[in-house]
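Apart from one protein chain that is not included, each protein chain of the complex appears where it belongs.
After this line comes subunit A, so read on.
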Amino acid sequence: MTTLRRFVADDLFKFNNVNLDPLTETYNISFYLQYMAQWPDYFVAAEAPSGSCMGYVMGKAEGAGKLWHGHVTAVTVAPECRRLGLAEELMEILETVSEKIYNGYFVDLFVRVSNKVAIGMYEKFGYSVYRRVLGYYSGADSEDAFDMRKALPRDVRKESIVPLPHPVRPEDLEW
């Protein structure tokens, strides 16, 4: 009982029940609008029958050559709508867009190393840790991130997900 549709600018006025979650960042206006302007298919909202926001996923395509890939910038679900398989559906959409519209080699994402729930979830969806990024999250709650990846069909030999043996620093990231 979910309506999945493109996220629109007006949704920013009503996504509070989702964004008041401590693990969900609220960015500035241009951050969201830039995604909508540049990758409109990658930003999907889940709407409840009442019209309230249940969650959303935002992503983008980036990279070059064999590193051309889809990236999950945020996936989040309102506390009252969790464990219904919504994150799974949203991630499936993002993977479809990465594969069908952008034809990428893999999908990747960053997650706080302490966010056990999300890490477990991504593993269940077929993602694996590619490398650790030291001090990726800065500010008051500074923390390392895992860079997790899942290969798409275009990466036939699954080269993109072979884990790196050593952690890297944020300045070493390609994108």
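Definition applied: a contact is a pair of C-beta atoms (placed from the backbone, for glycine too) under 8 Å apart; a residue touches a chain by one contact, two chains touch by 3 or more; residues count from 1.
Basically, contacts and distances are computed from a predicted model.
One chain of the assembly is not displayed; among "Queuine tRNA-ribosyltransferase accessory subunit 2", "Vacuolar fusion protein MON1 homolog", "N-alpha-acetyltransferase 25, NatB auxiliary subunit" or "NEDD8-activating enzyme E1 regulatory subunit", its UniProt protein name is "N-alpha-acetyltransferase 25, NatB auxiliary subunit". Interface note for the absent chain: among A:M1, A:A64 or A:V156, the touching residue is A:M1. Although one chain is hidden here, its contacts on subunit A can still be listed: residues 1-5, 8-10, 12-14, 16-17, 19-23, 26-30, 33-34, 36-38, 40-41, 47-50, 52, 79-85, 96, 100-101, 116-117.
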